[in-house]
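Contents: one structure, followed by commentary.
One protein chain is absent from this view; the other protein chains keep their places.
And now, subunit A:
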Amino acid sequence: MECRLPFSLVVFCLVILSSTVRSELVISSVEKWVDLHSHIVRVVSFLKVENQGPYDVSEFVLAFPDAQAKNLATMLVIYLEEGKIIYSEFPINSTKPKSKQSNMTFYPVTLPKKLEKGKTAGLDVYVVLTNLLKPLPKEITQAESQLLVYTDNIYYTSPYHIRNQSIVFRLPGRIESYSEYSEMRLVESELRYGPFEEQPPFSYSPVVVHFENNNSFAVASNFVQEIEISHWGNVQVTEQYTIIHGGAHLKNGFSRIDYQANPSMSGASSFRTLVARLPPMSHSVYYRDEIGNISTSHLRGDSQGTQLEMELRFPMFGGWKISFSIGYSLPLHDFLFESDAGNNVLNITFGSSIEEIVVENQIVRVVLPQGSKDISVKSQFPTKKSQELKYSHLDIVGRPVVVLEKDNVVPEHKRYFQVYIYYKFNNIFLLGKAMMLILGIFLLFLMCILYMHADLALSKTSSWEEETEGRK
């Protein structure tokens, strides 16, 4: 494969280097678990890596086919040595694929500790993928179940030699069909292929699973979150969603009588409610869309968090779309801290508050109070950052807005990553608006007093004439 890229000496050297790096490592065993319960595919691979080369190795390369890499939402690698977790936070997403080889994308992982020669270490790779489940048939009626197809490589895609491997698909229910292999076993809802012994790098053999999955296929094509900070002690969060049912499209129309009266035809693949987990202490929650309040929702709160159960305006069938917005207020002291340098540090959670949802495009707008300075953002994954100004509530100079944009956001982002925003704010600005109002009203009264005392008549002829009259 190296012969494909001889056009530059540098590249050539690089490739030689990487290939030598690769050849030193051997994956002694891999077990790959593919969770297909929802429309988000979660893959956990338990790798055992052995260093057979003469040198210590500090880098390990993960490889994914382009089709998966394109839809890779997030990845987490846990490094184990002798069964103990050594290090679990890898800033992997921030590194770019190093080189391209045919249809592969590589993610080099810098190990926290060099792997000495002859030693073995464990690597747990947790990958979240979206958009990989394709409905088949593409259109179903209300009575039918939704069937999905998942295609993968039966062998673990890796640039290293693999001695022993197996792959397990965990399915939510009935299985329609699957690729036949000699080493395979179907136990209830677990489909296991393997073990396969001694496979060279980049072994490939397709495996297709066709199975029933009626879990809610909610995809937010657009999600805008606005977080408005008030140093009076409140954080106002507004979230706007456009949600699509990303599964098999509905054909032959929707029949309410079947939906209501006939449980078998009530649209197993449709969903009617979405659950949002709001932070604890959320209050003043609203749920509405562009034509008014949506009255069907329940709110439950405890110390762990607030759960907002939203019933959508109509049950969502395949291909249907809806949009709505929710909003809530939070106490500021849970999110704002003071750093030693006199900075305010705002700690916000990225991601949607709705459970099990894929966000295709998320925009977070953090509106800082008027007069904030020296703003800097630190996030643990790459986002498009920009700044703008927003005018609201009698603003004069406008509030700085930090805009973060990211594609393909999954619930895992919410759990593991946080965004820190540093800025400086002088609390004296809090009084500015009150002063402005006082001054405004004072001026108004002053003008009224002046107007009452001033004589604005244009001509004084009549009085003058009377005076002259009197003199005569």
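Convention: a contact is a pair of C-beta atoms (placed from the backbone, for glycine too) under 8 Å apart; a residue touches a chain by one contact, two chains touch by 3 or more; residues count from 1.
The working rule: contacts and distances are computed from a predicted model.
Its UniProt record calls the unshown chain "dolichyl-diphosphooligosaccharide--protein glycotransferase", which is the correct pick from "50S ribosomal protein L13", "Phospholipid-transporting ATPase", "dolichyl-diphosphooligosaccharide--protein glycotransferase" or "Auxin-induced protein". Among A:Thr151, A:Ser255, A:Gln307 or A:Gln380, only A:Ser255 touches the chain left out of the display. Taking the complete complex into account, A:Ile291 is the one of A:Val187, A:Ile291 or A:Ala341 that touches the chain left out.
In the full complex, subunit A touches the omitted chain through residues 252-257, 261, 289, 291-296, 313-314, 319-323, 391-396, 466, 469.
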